[in-house]
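Excluded from the complex is one protein chain; the other protein chains are retained at their positions.
Moving on, here comes chain A:
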Amino acid sequence: MPAITVDNLTKSYGQTLALEDLSFRVEEGEVFGFLGPNGAGKSTTINVVLDFIRPTAGEVTVLGLDAQAHSREIRSRTGVLPEGVETYDRLTARQHLEFAIDSKDADDEPEALLERVGLVDAIDKKAGGYSKGMSQRLMLAMALVGEPDLLILDEPSTGLDPNGAREMREIVREENARGATVFFSSHIMEQVEAVCDRVGILRDGEMVAVDTVEGLRDSVSGGTSLRVTVDRVDDETLQAVRSLPDVSDATTEDETTLVVQVDGSKTAVLSELEDRGIEVRDFTTREASLEDVFQSYTTGSEVEAQ
């Protein structure tokens, strides 16, 4: 049974279409990265999943239950880290957690939960004095209450420093190892590729790609990007490099830097340059990253997508 099934989901606000005929599933036990630029419709999707907003058309089931009709039961088995939310200024971290524990009829200890997210030192401080990162840690701790079957994390790295983001990913792995399905939204590929089994890329309210991390990586052509620092470069040289058999694209970054997308031999590029009497001062190569995949899917350019 899939943890989340979204079928032909459409949500419109008057004339504005936030989601258009969106369909995807999140399998039980996986970590699913829900990726897309800001405004792509990630939060709208999550809001429908949690019944914060109602769909214009389409169906959503969560843990096998209809998202609208059985919302309370779904939420009793789900831990949520909502996005762009303020905590209660006058309540301490302990009170926030006691409220969540009370609400879910769970028997967690606030100390133990805050220990996990690294906020135990501030347990009796009012949340009004917390930094953005501390609030985020507190809300992550609230999401963990009651060992949920499903974790929905909406932009969980917001406000976290790199170390905090790493700790957060560690918790995602722990929860997944315990058996929880994790649905994790982000606009930064780097944060999902390290933990996600599968990634779905959303753009303008439509899913443009769903695949494993490896699958997405394989979908990129021009596997390597070669960066060459030279003494000079002209259009004629650029054309010559572009016409080489293994080269898919070549651009100049500035007057002395050349960026070449190359699928096979790099030496052919360097030889071509030297044959033309251009001095190669330095060069570096870089494997195409998932960030490039993400870029290609979300900016609409066809530079690298096959």
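Things worth noting here:
Here, a contact is a pair of C-beta atoms (placed from the backbone, for glycine too) under 8 Å apart; a residue touches a chain by one contact, two chains touch by 3 or more; residues count from 1.
We take it that contacts and distances are computed from a predicted model.
Missing chain, UniProt name from the options "ABC transporter permease subunit", "V-ATPase proteolipid subunit C-like domain-containing protein", "Inner-membrane translocator" or "N-acetyltransferase": "ABC transporter permease subunit". Among A:142, A:189 or A:226, only A:142 touches the chain that is left out of the view.
With the whole complex as reference, residues 12-14, 16, 47, 50-58, 68-69, 71-73, 75-76, 78, 80, 82, 84-88, 90-91, 95, 99-100, 102-105, 126, 139, 142-143 of chain A touch the missing chain.
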